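Missing here is one protein chain; the remaining ones are kept as they sit in the complex.
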Amino acid sequence: MAKKDNNKTWALSPAPESTSHIKLNKKYDLFIGGKFVAPKSKKYFKTINPANEEVLAEVAMANSADVDAAVKTARKAYNEVWSKLHPKERAKYIFRIARLLQERAREFAIIESMDGGKPIRESRDIDIPVAAAHFFYHAGWADKLEYAFPTKNPQPLGVVGQIIPWNFPLLMASWKIAPALAAGNTVVLKPAETTPLTALKLAELIRDAGVPDGVVNIITGAGETGKALVEHPDVDKIAFTGSTAVGKMIQRSLAGTSKKLTLELGGKAANIIFEDAAIDQAVEGIINGIFFNQGHVCCAGSRLFVQESVADQVIRRLEHRMESLIIGDPLDKNTDIGAINSKGQLETVNKYLELGRKEGFEMFQAGNDVPKKGFWCKPTLFKNVAQSSIISKEEIFGPVLVMQTFRTIDEVIDKANNTPYGLSAGVWTDKGSKIFNLTSRLKAGVVWANTFNKFDPTSPFGGYKESGFGREGGLQGLSAYVKFN
Amino acid sequence: MDIKMHQKPIDQVGVEERCARFKTRSIKTDAKVQGLKMALNMIDLTTLEGKDTPGKVRQLCYKAMHLHDEYPGLPTVAAVCVYPSMVESARKHLGNSGVKIASVATAFPAGQTDLEIKLADTKQAIEAGADEIDMVISRGKFHTGDYNFVFDEIAAIKEACGKKRLKVILETGELGDLDNVALASRIAIDAGADFIKTSTGKIQPAATMEVTLVMLEVIRDYYFETGKMIGMKPAGGISNSKLALHYLIMLKETLGDAWLTNEWFRFGASSLANDILKQLVKQTTGVYQSGNYFALD
Partner (left out) sequence: MKNSKTKTPVNTADLSINKTYKLFINGAFPRTESGRYVPIYNTAGDFIANICVGSRKDFRNAVVAARAAQQSWQDRSAYNKSQIVYRIAEMLDQKRDTFVKEMTDLGYTKAKAESEFKTAVDTVVYYAGWCDKYMQVFSNVNPVASSHFNFSIPEPTGVVATMAIKTSALLGLIQAIIPAICGGNTVVVLASDTYPTSAITFAEVLAISDVPAGIVNILTGNRDELKSHFASHMDVNALVVWDAEKAHALEMGNLAADSVKRVKFYESETLTDFNPYLIMDLQEIKTTWHPIQNITGSKAGY
């Protein structure tokens, strides 16, 4: 844009969210049977703030004995208490969780940003409110399941094991726990290794809500903990959200058993801009699609397809918009792009950036200088990539967008579907009949037309192909947690 | 004039979401003081009432030049905005203060008369000493699809303005939807507008962040195509500082810092000034203020 001749710019001053009111322990044990108990492993590990690499707390490392204790407790609670409770009373407990989460929302949002790196604006405005909404929505299903499955007399499965990722720690916990409880199951949940804190705060909240002991158990740990949970013989169902590679391991592990399984894995979603789109809003949709949560989103719109006739227009506006993204301290209210969740993830993203450069694609990066400590990646655009380039095929899971042009609807549908993934897709056109042509032909579990990255507890979410199977949310999401007599 | 070149689809929900995001920007300490002073300097202090008199205008002009003498280093407002019949009074009282005189014209606010009368109205204002003219477009003609008429009328008024800058009021509250706002914006710019302005302030809704964003994006489209800058003025309904700062954020992120002066952006407002003054004093004293301490004029 035009430069001012007198060099006067208007820069935003720091606007830090106050953290004086949050309560974090120095050390957390495992939440089993309604209490925090020391791990039998006697081991703890640190969780850090990826924006400044400072230690936030120590959390317990659950070993297989701990996992066993948790599952046994969950089974006891199921047999003796939860399965005997009238569904309308189950509903009341879940409503309580929702209401308490609304009351403690700010504290949770701050801790989420500190532990995971996402901007406070997102944790405050999206993660925590949607998590509370998930509990609120599912609470009401507890005594209405017969309407979701008419004539089938739906019953709970029993004890469910749940493993969640680090990109939306509290939100993923709510997506797992809420429907499981509503359907009458008891839960053993393992949060991600780098983001255990909001799950542990949720444990405290669940205890404060008066939920009977052992109905929800939260065990922190790493890959081995998850493995022990998956392999435990007394778990009736496993729900996993995470990488496709681990998802396949779990699916192999469960082969031949009678355990039910749902998987929500990776993606490489196509975001398609037609010449007759509302271009300015489409550009915002591209931004939301890939830079929301630093691109740490399984359904991120990471493959941009722009109809060639408007490619220059779109790219110019996209780059202009990228320049106004602020990267920095997640606890600053103005931050748009927070920290990359971990050193490991940053190395992965940088590996792809290097690859993209080596593959010879034109790269555009925007944003201000990043802080010295912490893990950071500037929002990046690779232009005019090839369908066969690695950066176009593999999930990067960072703020990196690759872009191709296209000419016709058939061409872009073929390219959009030409991937082992199938989690989501985006379509931007002002023409209604064209929208429905595309949405009905794109092979993805969630199709966004003229919007992107929208989530609601009533709206089922999940993928086709290697993006996983099963749905979370909505009426369809309940089926993962019931069996029919 | 090729209408198809000027039409662009707008997604209303998308616009609302972008505006909601601007409102999450937190403007504190130095940024706040700088922004508030900038906003103050962008105000077209307005009186457009049937009961306006030279006495009223004299008081308004004094306020324009002496917003709050108790606070040193304050800028003046950008301009006063009055009816053509009041321009002479304003000229008398503003002297060399640098505060400009914007006059509405073209049978403001409805514009329901013919070109001859509108030209005469414009001429009267300019001869009385107006620096800027705020005209209204013919919304009725717009709604019959007679875009050429709308274009020609603006071009004629622009010619009558000579070197004086022309602001074209779209009256967005009557245009029906954001697609029409974008279309009207582009017609006005192509016909010679120096500024595009949202509203007369005489009907509801007046300025909103949504219509302003659409208009700013048309200005940006035009800049990308031609390299030429066009000014923008939201008018009516911006009465508190917080909202004014959100507008400035929107301006900054959509067009850039070059637009952050009163040469390219104005607020059509009256009570906004005192709210900004209260906020500035609160920033220095740390204490919430009362309207009793800021002169009403």
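A few notes on this one:
All chains are identified by letter, namely A and B, in their written order; residue positions are counted from 1 within each chain.
The definition used in the following text is that a residue touches a chain if its C-beta (ideal position, glycine included) is under 8 Å from a C-beta of that chain, and two chains touch if they have at least 3 such contacts.
These figures come from a predicted structure and were not determined experimentally.
Across the complete structure, the visible chains that the omitted chain touches are A. Of the listed residues A:T19, A:S243, A:Q365 or A:N437, the one in contact with the hidden chain in the full complex is A:N437. Set against the missing chain, the residues A:F108, A:Y137 or A:Y481 yield one that touches it, A:Y137. Taking the whole complex into account, chain A touches the unshown chain at residues 88, 91-92, 95, 99, 133, 136-137, 139-144, 147-148, 409-410, 413, 431-434, 436-438, 440-441, 457-458, 474-475.
Here is the rule we go by: only the chains that are shown with their structure count from here on.
Residue ranges of chain B in contact with chain A, taken from their complex: 8-11, 13-15, 17-18, 24-32, 34-35, 38, 217, 220, 223-224, 229, 248, 252-253, 255-261.
Only residues 1-4, 8-15, 121, 125, 276-282, 284-285, 316, 320, 324, 333-334, 430, 450-451 of chain A touch chain B when the two sit together in their complex.
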